[in-house]
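What follows is an incomplete set of chains from the complex, kept in their original frame.
The chains carry the letters A, B, C and D, assigned in the order they are written, with residues numbered from 1 in each.
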Amino acid sequence: MNSSWWKGLVVPAALIATAEVAMRINGSTSMSLAAPSDIAAALAAALLDGSMLAATRDTLISAGAGLAIGGLLGLALGILFGLVRPVDHLMEVTVEVIRPVPSVAVLPIALLVFGFGYTMEIAIVAFSCLWPVMIYTRSAMAGIEPRLMEVARALRLSPWARISKIVFPAALPRILVAFRLAAAIALVVAVTVEIAINPLGLGYGILVAQQGLQPALMLAYLVWIGIVGWSLNTLLSLAQQRLLGRAARVEVAR
Amino acid sequence: MMQTQLQQGGSAPVISFDRVTLAFGDRTVINELSLDVAGGQIVCIIGPSGCGKTTALRMAGGLIRPNGGSVRLLGETLTAPRRDVAIVFQDYGKALLPWRTAAANVSLALEAAGVPRSERPARIRLLLAKVGLTGHEDKYPTEMSGGMQQRIQIARCLAQEPAVLLMDEPFGALDAMTRQGLQDEMLSIVAETGTTVFFVTHDLEEAVYLGDRVIGLLANPGRIGIDLSVDLPRPRNQLETREMPEFLRLRRQLFDFIEKAEG
Amino acid sequence: MNRSRFLWLIASFVTAAGLVWIWQVVADNRLVNPVFLPGPDRAWMALVRGFTTGDLDVKLLATVERMFWGWLVASLVGVALGAAIGTSPRLRAYLSPMLEFLRPLPASATIPVAIALLGLSDGMVLAVVAFGALWPVLLATVHGFSAVEPRLYEVGRALGLSRAAVIGKIALPSASPDILAGMRLGLTVALILSVVCEMIAGRDGLGTWILLAARSFRAPDLYAGVILLGLLGYATAVAIGLLEARLLVWRSRSR
Amino acid sequence: QTSINVGCTATTDCASAAVALSEGIFEKNGLDVTMTLVGLNSNIPAALLSDSIQIGGPTPSVFLQAVDGGLDLVAVAGASSTSATTFDTAGVVATSASGIEKPQDFVGKKVGAPGIGAFLQVLFSKWLIDNDVDPREVDFVEVTFPTMDDTLRSGAVDAVVTAEPMMSRIIANGTGQVAGYFLETLPERRPAIFYAATRTWADANPEALAAFRASIEEAADIVNENPDKGRQAIAGFTNIPMEVLSSMKLSVSDPQLDQEQLDWWVTTMNEQNMLQGSPDTATLIQK
């Protein structure tokens, strides 16, 4: 694995080279495209003057807080719905009706209620992160080896001990997948909200670059978001490996 | 059918099946089973594969509830598992927490019982020693052989210090010697603590060697086909007991039963 | 079984109705500015008006189509890509870093690029919707494949199953609960992205309906669109639920 | 010292506020002003209502629709208005393949506009109506400014309703030619953007409002007489590069606003069925 990290760069490098050559040969007048070298220059400049880093901080604060709130809520609801079937049945219609409502559709209302700023963005990110975590957690509950739940019952574990000692560890791999997905969603939603209304962070940077007719800068922001997302995911993967510990590695090794 | 319902003198029944019927879907697996197990007794259940031994044990553990009749434990009708009842599951591989080491798996029962953290390590060490797993504390279940996994589960059940021990082919994956060692270990624990044991096995000799009573189930639907009381002296001894004429007689009788049951 | 399922469903609708009632009370007492939160009654009237005098049905259909095709493409690509990555460490080494890089790119920001590359076409919308709905399916598939009981892979090897057969007969069914959860989420994402695409790229559909309502401050119309989205989401969830019930009999039977 | 956050979109129409800020006129008049770039003009009313901004620069169509929808907003000062000198800063650009040359040619054609129901599209529609073409026979789609060139080139639309600086780029790229300047026939001094606030805020802060108006008036003169100062301020506010701005005509800054101007907009929007009621323009301009 360690010796082959470069493999991940092969495909993107090829794509970038193709794009550069294509742009140089054909030339482009598009206001949405720019040559990779120009994007790199814009990226470097924006990083050096600190504006992009400040924007990154703003976006990460909103995305992180939203992810934490929405994720924990989704986790709790997922466990509740997964373990207590009556609640799941009761809330089925409500949940399934609210879930698909795109947060962008209610942005004007969110703006009215919260105004510009972190609160609005965090609320919307939390709303968007809630569902994936809930859905995966609920489905993870269903996938727990029934024998383990019987062990929990036989030992008369308290509801809390049952969750913390059996349910949560058993579902942990899936829950982590849910959080990795939700982390990306958090970033996407935060940036979207920023592009649409909130004058903050990376999305606002994209907006300003776009309206300022600077495609290279706009794409630089996009690339940077990719880099931030990628780092976030790598971090979460590491956390996942640490959390699952040796038991998981043994499992995989077999 | 030789239905010799024995009434144990003196002590009130600890486990009692009263005309218990159980069906999965429209298939009746257990039919009108009645059975009383007296306190401190070891009752061994034998019977052909798929006759309902595990099912009966699961009902005694409160994991499934009968469709008809009732299962009572210490006088109370069972509706859910109780902590003073320990269950050794047949599929040991699935009953262990794969993310916990051997020691931590045993610890689970101590945690459930609220044993203070400081006392746990010593007790875990003792329990693992009892099942012959000293030195394997830090292995994960997937790093252990089948027999070792089975023994972790037994250690976890012993950690519960149960009043009733329900064991479903607990020694099935063990070699002869380890098995004999654990048989004697169990007998001595029961003698010390007065634990009542409900023991499912397919090894007829084991049933006779351990039991105060051996019950043979018949299949389709599961019902009692034979009920023998074992009058071998205690403490039992792996060499002497197994050579006693009474032992051989009982074994023969059970063998004939199983032979007829299958045929 | 079926009977109790039905009763639960009724109860579930009653719960939802109770929440709608609370909404009505909130609106009636003007706890929230009515310009932004009209009562369900006004939203419902707007919905009816949209269907009878407007072309809401056409817009609904357009959105449903966009969502469905995007989701279908995403599901197929997600499962195929997930299977490839999940079973081949080599492919994983080459592809997954790039995929992890693409994953956090917001659709709203990629749409201009997509337009530049694909034009303002239905193909562009399909690409964007599929791109977004891909991730839940892909991630769930990769995870599902890695969580297959190792013993089952050994069974496959011992039986000399071909790679395709191992995927088709062992890994996919084993991962199917995960994949279905991913597809369930993917469908929601597809719906959301269809709406976003309509809003940003100006394709006709529920998204434009909502956007125009929001712009001209016709809150009842906006909520009518949102309600319609919710109902649409519920309908798709029911469809996936049926699919799940069919595919995962073995799981429900073991309980 | 009152703090005011002024929200505007990335256009040259708010040049007066930008100049008042960059030249220190607000400060001189005792106002602590910050300016926020708002992405979509239609977000301004909600931003006003949530008190995220105290003064915003909506287009008349956004403002009137918000009022029509029940928001209690008032106009407080003019920002920019149409003028014969700037008629060529917006236009409709068509591909040669579409064959569009005169208003009648738009019937049945697909036309991209930066926002349906927004400023440019309303005025374009008015132009069509004035030329006896029913805008309902034109197929409008939304196309954002930056993607207009790509969209037009891909043939997805036959024409785009656009404005500077995008317009000259499209023409320079050879993607299309101007098929009509729809601002040409408009009367003088029709507001393009004006400053607005919630009535509550305006009633509660009469001194701040007066100071704001005075600042804008002073700044408007600077913009109209010294466009380069305006460009500099706009570049600072919107991040649009100076080389782009320097080739652009600034819209005329016009701090005055009267009821008759709003009435013209109400009529225009009513022609296009954009309003449900008919707003009482007499109360819409803060005294």
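Definition applied: a contact is a pair of C-beta atoms (placed from the backbone, for glycine too) under 8 Å apart; a residue touches a chain by one contact, two chains touch by 3 or more.
What you see is a predicted model; the values in this text were computed from it and never measured.
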Copies present in the complete complex, per labelled chain: A x1, B x2, C x1, D x1
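To be clear about the criterion, only the chains that are shown with their structure count from here on.
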Required minimum of steps from subunit B to subunit D, each step between chains that touch: 2
Required steps from subunit A to subunit D (each step between touching chains, minimum): 1
Chain centre separation in whole Å, for subunit D relative to subunit C (CA means): 37
Length of the line joining the C-alpha centres of subunit A and subunit B, rounded to whole Å: 49
Sequence positions of subunit B contacting 2 or more other chains: none
Sequence positions of subunit D contacting 2 or more other chains: 42, 49, 146-147, 150
Interchain contacts (touch definition) - all pairs: A-B, A-C, A-D, C-D
Interfacial residue positions of subunit A with respect to subunit C in the complex: 1, 4, 7-12, 30, 32-33, 86, 89-94, 96-109, 112-113, 131-132, 135-136, 139, 142-143, 146, 173-174, 177, 180-181, 184, 187-189, 191-192, 195-196, 203, 206, 210, 218-219, 221-222, 225-230, 232-234, 251-252, 254
Footprint of subunit A on subunit D - complex, ascending: 9-10, 36-40, 42-43, 46-47, 49-53, 145-150, 165-166, 169, 173, 175, 238-241, 244
Residues of subunit C touching subunit D in the complex: 33-35, 112, 115-116, 119-121, 200-204, 208, 212, 214-219
